[in-house]
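Sharing a structure below in structure tokens format, with a few things to ask.
Of the protein chains in this complex, all but one are displayed in their positions.
After this line comes chain A, so read on.
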Amino acid sequence: MIKFFLMVNKQGQTRLSRYYEHVEINKRTMLETEVIKNCLSRSKDECSFIEYKDFKLVYRQYAALFIVVGIDQTENEMAVYELIHNFVEVLDKYFSRVSELDVSFSVSEIRL
């Protein structure tokens, strides 16, 4: 099951966040900073699946933006990896060559 879906940039600013389980609001920011710290410290040739607490993170980097999805043990990690890419392609079609600015400004459209 997917637990959360985040788009965070390299400076740690959250561009989009969607939680599918209840997480307290102050814990959310902490979670986001920790997750992005984990992802930033990985080098390019390390694999995209990190084990974090009791679930896994699947992340993918697009320019300066990280898309991170938190999944639990029953999910197929590679399928989620593909899902991230599919999502980015959809955004690309919708905004015709999407960039980080588009994401930050059209938050409600992306959310739905």
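Rule of thumb we're sticking to: contacts are C-beta pairs under 8 Å (C-beta built on N, C-alpha and C of every residue); 3 or more make two chains touch, one makes a residue touch a chain; residues count from 1.
Throughout what follows, contacts and distances are computed from a predicted model.
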Exercise. So which of "AP-1 complex subunit gamma-1", "Transporter", "ATP synthase F(0) complex subunit e, mitochondrial" or "Golgin A7 family, member Ba isoform X2" is the UniProt name of the chain that got left out?
Worked result: "AP-1 complex subunit gamma-1"
Problem set entry | Sole contact to the chain not displayed, among A:62, A:81 or A:95 | A:81
For this session: Name, in rising order, the residues on chain A that touch the hidden chain in the full complex.
Result: 14, 16-17, 22, 25-26, 28-29, 43, 45-51, 53-54, 76-79, 81-83, 86, 104-105, 107-108, 111-112
